[in-house]
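One chain of protein is taken out of this complex; the other chains stay put.
Chain lettering (A, B, C and D) follows the sequence in which the chains are written, and residue indices restart at 1 in each chain.
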Amino acid sequence: MDLSNLMHNYPEAVSMILFAIGFSNLLLQKNLIKKIIGLNIMDTAMYLFLALKGYIVGRSAPIVTDGVQSVEAYINPIPAGLVLTGIVVSVSVSALMLSLTIRLYRRFHTLNLDEISTMLKKEGL
Amino acid sequence: MSRKISEESYRKTRSFRLHQWFTGEKDLFLDQVEMKPQEPFTESKKVKKKREKEKQKMLDQIYNLERNRKTGPFQTLYRVVSVLFCICMVSLFLVAVSYLPPLGDAGNPANNEVPQRYIENGLQETGAVNIVTGMILDYRAFDTLGESHVLFIATCAVLILLRLDGNKKKLQEEEASDSAHEPENDVILQTVAKIVVPPIMIFGIYVILGGHLGPGGGFSGGAIIGAGLILYLNAFGFEKTERFFTAKTYKWMCFGALGCYCLAKSYSFFTGANHIESIIPLGTPGAILSSGLILILNICVGIVVAGTMYTFYVMFRKGGF
Amino acid sequence: MNAAILAVVVLLPVLAGALIPFIPFKNRLWMMVYIEAAVLLVTILMFVTLFNQPQEEFVLFRFAGNLSLSFKLDGLGSVFAGLVAFLWPLATLYSFEYMKHEGHEKYFFMFYTMTYGITLGIALAEDIVTMYCFYEALSIVTLPLVIHTLTREAILAGRTYVYYMLGGAAFGFIGLAFVLIYGTTSNFVPGGVLDFAKIGDHRNMILFTYVMCFFGFSIKTAIWPFCSWLPKAGVAPTPVTALLHAVAVVKAGAFAAMRVTYYSFGADFLRGTWAQGVVMAAVIITIVYGCSRAVKETHMKRRLAWSTVSNLSYVLFGVVLMSPLGLAGAMSHMVFHAFIKISAFFCVGAVIYKTGREYVHQLNGFGYRMPKVFVVFTISGLALMGVPGLAGFVSKWNLVKAALDAGTGAAYLGIAALLVSALLTAIYMMTIVVRAFFPGKDFDFSTISDVEDPNWMMILPLTVFTIAIIYFGVCSGWFTDMLEQISSVM
Amino acid sequence: MQFVQNLPFISIIVSLFSGSLSSIMGGKKAKRLNLAMMSLVAAMSLMVFLFVLGTGESYVYMMGHFPAPWGNEIRIGVLEAGMALFFCVVMLLCVIGGYQEQAAEIEDEKKNLYYIMINLLLCSLLALIYTNDLFTAYVFVEINTISACGLIMIKQNGRTIEAATRYMIMSLLGSGMLLLGICYLYDVTGHLLMSNIKEQVEIIHRTGQYRVPLLVAVGLMSVGLAIKSALFPFHAWLPDAYGYSTVSSAAILSSLVSKGYIFLLIKIFYRVIGFDVIQDSKVVNILFIFGILGMIMGSISAIRENNIRRMVAYSSVAQIGYIYMGFGLATEAGIMASIFHVLSHAATKSLLFLSASGITDSSNDSTDFFDLTGAGYRNKLAGIAFTVGSLSMVGFPALSGFISKLLFAQAAIGDGWKMFPALIALAVSTVLNAVYFMKTVIRLYTPERTAGREGFREIHMTENRTKSAAMLCLVALNLILGLGSAPIVRMIEQGLGMFA
Partner (left out) sequence: MNSWILLPVCLPVIVGACLLISLAFDRRKDASGPSEEELKRLHILVFFTLIATTVFTLALVWAGKGSLALFEIVKGIPVYFQIDGAGRLFAAIFCIAWTAVGIYAFTYMPHEGKEKQFFAFYLIVFGVLIALAFSGNLVTMYLFYELMTVTSAPLVLHNGSREAIMASLKYLFYSMCGAYLGLFALFFLYQNCDTLTFTAGGTLNPELAAQNGTILLIAVFAALIGFGAKAGMFPLHAWLPTAHPVAPSPASAVLSGVIAKAGVLAVLRVVYYVAGADFLRGSWVQTAWMTLTLLTVFMGSLLAFREPVFKKRLAYSTVSQVSYILFGLSLLSPTAFEGAMLHTVFHMFIKCTLFLVAGVFIVKCNKTRVDELDGIGKQMPGTLWCFTFASLALIGIPPTSGFISKWYLAQGALEANVGVFGWLGPVILLVSALLTAGYLLPVTMKGFFPGKDYPSVPKDDAPKGMLYPVLFLTAIAVLPGVIPNPLIGFISRIADLVF
């Protein structure tokens, strides 16, 4: 645990803290919508962390400008591609969760998941 | 010297029992041998009713919500444990981050021969100026194929949950509730939409088509077009959009895009794996019609993303196109 | 005489039994003839095989790696197989009569005959895997017999029965795994198969596994902590309780314990270790516990079931002495107790069949109305008590000789337990006999006027068993020699 | 490069394309397409399996013109082809078994969506089995999760929606951790391809430079996948999800979906991290302890259950505990036992779910134990199938359960401190299994006069032809696994040999 490297990697530290916030929200919040918000925080923190992996000081985005094709000119393109894919995943998952929440709300008129399951047990469905 | 006690109390003393055993009148073992069998367990009606009532009371006790909310120790315990778990998780991550390779340093293990080849001969191999698009749609095309199918399956799931076209009655009632809150023909929104929607659409198309030349691509362009459509729907209501965007069109559009994407990519995978020369020309770098399939793929992905965005919004609002 | 006949002997009854519900019998007589013929044929085949002892083994089926279902006839197996083969036809004859007024007989006889084959399978198993497979099959096949009457407590008894059986098999499974790993071969080799090079330092682990495996297999022999299923299984029809819970199933458990102790783990490896101490303690407790519960039990079948619990632990006591003499004593008590107990159960069965009375205090004056049944019951009672001149004394004598030869403190304690339980046996058997023959001065015989002896199908097995008890009581020298010769090979 | 080597890639693409194709089709046509696709994929997997068995070593298939570290690739060995074949067969049987329920319970216009879910689920399973790249694995894990959630909620009553929500929350937690693990691994090793990562990991292991992040990555990935495959402490969503969804989705979920993640975890252990690094990292012990707890607690909660579907669901929590206990032993034999148990559990669990649905059909569709008394007489084939399933679960010889218990016991012996807890847990959980399965079997075969009550009817074998056929095939599969287990165990051993 060397503090100097942590100071140098502060953006990753921030993304980890964001990830933890999102994770605890998803775990602890009673309200479903807040859980989904927590989920999105977690995903964005993930993609921040991933994007940081590719960053190299003093280099520009990997679009070939005026024929220059040397490695020193551009940053690492792979994390960028992965982030793109990740974003699409989190969009679709959030959409699914939101539609589930809508259906639950229409049926039980509450967003607290524990209450929903006690109601179900009571009905003995 | 010993007090004289009555006959009955004497009979109960231990010495009397010993005397009995000694003189042999009574044997502690023999009489127990021939016990009668016990009667079977029977429960009177009253007891049974009382037991039923108690059970019902207990059930209500368990399922009464207010009391559950304030279940005191268990909730707090759960909360404390979770908070502790998150804290130690954060500290674990921070420790891990402190050991990670320094940010932005060129010598990081991530900058090995893989990105080097992408950058150095990405242009020659894929024909795409934007190396990231080249990587997504050509080098690691299988992921992106999976990606678009994630979108597709998410839409299917949402359709399962929210689509109402099954029963007409519910659809009308949903429609009524939908338009109840929206003001009819909100003038400000309509005029702004009239001015803004065309440039959005054009810009979206530009981004999709320019995917392999500069930043942009199917995903971002599709998102822009989707947003434009949603604005248009908000402004002019469902009658206008139904003219050109109905469930059938969406269905066929989505299938067309995905089908073409899948076939194109499987052609290139098949030719690559079997080392057959693929006949698709890469074209001159920088020109619109360059970099082989990437353009077509970008268009397909754009269509899929736009359609998905619009479907999500429509489903959330009305459950029908 | 090749060993294929072993497989025939095992599979024929299973097949014959399975076909019973499907064969369209003209009437009940034809079914009886079919079943009795099948069982007799198997018995004859068995005795022919026993007579000329085929040495080589017969592999029925090889299903995984070195695991295979294979049969081989050796000393211990032939004793148990001989016992089962002798008793089964007589028990089937008896159950024809008994099952006349019980319901759906076809299913009953189906499982009853299949159990015969499976018990022979256990007896003739060559290695521990085959024995384990047939052991599990036995628990499952006997389950429908236990819940045959389908009353509420029959179902509950069946449920307890199956929990104990499968639980025992689960713990026995650990022993099986150990033997497969640490043993040189999975076959039964007199003197044990464990190769000590592999075991090396962790002896205690092997001993702990042996204790678990012993308790696993002897749950079927109703050892003390797990003996409550046997009296509960008394709810089944008498041929089941008599044959299965006094002879086949419980003896299969004892037989499995013998095999595991002497032929897998090896007696001299286990002698003198703490494992022997633990197991001996459980056995001695069962001997006394079984009898004390029997004395207090007023239901006749449950009383005999508790007495079986205690007598089975006599057999286990012999096994646990870990000496060849101990094994001989165990085998002798296994055989003699089978004869004595099955005749006692059949007498009780006859009483229940004729009069439907099940409790001891309802038996006043039956001695005069059913003299044949109660004379047999008295003889089996005396034999159980260990009166010299009958089979019980001989097996007790062999067990005690082995215990004396072992000479440890626990062995002497075992002898004391044997005698205490003999005294308690005297109490719970003689009270029935005295009540039956001397009902007392003012007892009017009109109340039991309808009671009379059952017909020949029940009396024949009883007489055969009584003759066997007296014969073994009078001249058992040759039998004890044979047993000692079998176990001396250890 | 023979044509047969393309078949794995073609099977993935066919299932993917049929997924999108059935979106434009009606319910009936989509069903037929799904059936055709599944049998085609099964046939292709069989041919690949025979080919690889013949050559005896695994080969790599480049997806696209560029070799491995740059482009994607899939790797096909004996184990992968065998698992693919087995999964296709089981899925085929599960879907066929549930045709009647699908027709009854799903709304007409949403039938084709259901078959889309099944197609894409099969595609993601195949991709998970074959892929050699971590990020592709993550993408197809996502497809797997969403399609599984789709399968759960297709029946759309209150219970399934709530179960789907719980399932999604837990799975998203799991995949979040998985992605984080992959990022850490990428950052530390620089590669996404499994074999390249392995070399980097060995360097790290030797030099000890990035040890902590590597350990954290392994921990994250294991816990993530454990959450997704419902290991003990994270199994809250499982009973509702399996208990209330339609028959074929419950069968598919319990036997295949969680097994996909487990197979990915095996690949990560073997091919990404390498076995020696795993053995001295503490992660394996955690999985062992969770596995043991799962075995016991799963069975205990199954005993308390009063609904047959939920009871069978809880029993799969216990069986997954068995598999993770196999991992926890961290020996070659342990992994082999777990893989065999994956196969045996898949076959037995789907059989149990199908027969449970057959039983409830004949008892007024109520899953309450009280109504099931005597169901064995009403629906004879379902009764026999359920008995065979429970006997296999209990470990009755000649059935698959016995062989997997034997392999577990042999793996556990001689393994230091882990041996005794494993053996005792094995014995105790067998006893507990016996308690709740035999209780049900006895209840099925106690006769009950139900002539009068409505909904209680005799169901003959030929009434629901597809389900009976599926049940018979699964019973046969169970027997093949039980009796003919020697070649299968040899195949797994050979597969593991060339797996690294």
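Some points to look at:
As a convention for this text, a contact is a pair of C-beta atoms (placed from the backbone, for glycine too) under 8 Å apart; a residue touches a chain by one contact, two chains touch by 3 or more.
Source: prediction; values computed, not measured.
Within the set C:Ala4, C:Leu423, C:Ile467 or C:Val489, the residue that contacts the chain not displayed is C:Leu423.
The chain omitted from view is touched by exactly one of C:Ala157, C:Leu382 or C:Ile448, namely C:Leu382.
Within the full complex, the residue among C:Gly158, C:Gly349 or C:Gly473 touching the omitted chain is C:Gly473.
Check C:Met212, C:Cys227 or C:Val394 against the missing chain and you find that the one touching it is C:Val394.
Contact residues of chain C toward the unshown chain are 368, 371, 382, 385-389, 393-394, 397, 400-401, 404, 407, 412, 415-416, 419-420, 422-423, 426-427, 430-431, 434, 438-443, 445, 473-477, 480-481.
The definition used in the following text is that only the chains that are shown with their structure count from here on.
With centres computed as the average of Cα coordinates, no chain lies farther from chain C than A. Chain centres here are Cα means. That of chain C falls 44 Å from that of chain D. Work out the mean CA point of chain A and of chain C, and you get 68 Å between them. Within chain A, residues 19, 23, 27, 53, 78-79, 85, 89, 92-93, 96, 100, 103 each touch two or more of the remaining chains.
Residues of chain D found to touch two or more other chains are 135, 139, 142, 146, 149, 153, 156, 161, 186-187. For chain D in complex with chain A, the residues that touch the partner chain are 135, 139, 142, 146, 149, 153, 156-159, 161-162, 164-166, 168-169, 172-173, 176, 179-180, 183, 186-187, 192, 240. The touching residues of chain B, when paired with chain A in their complex, are 63, 65, 68, 79, 82-83, 85-86, 89-90, 93-100, 102-106, 108, 110-111, 114-116, 118-123, 129-132, 135-136, 140, 143-144, 147-148, 150-151, 153-155, 157-158, 161-162, 214-215, 217, 219, 285, 305, 308, 312, 315-316. Contacts from chain B toward chain D in the complex involve residues 92-93, 95-96, 99-101, 108-114, 117-118, 125, 138-143, 145-147, 149-150, 152-154, 156-157, 159-161, 163, 165-166, 251-252, 254-255, 258-259, 262-263, 266, 268-275, 278.
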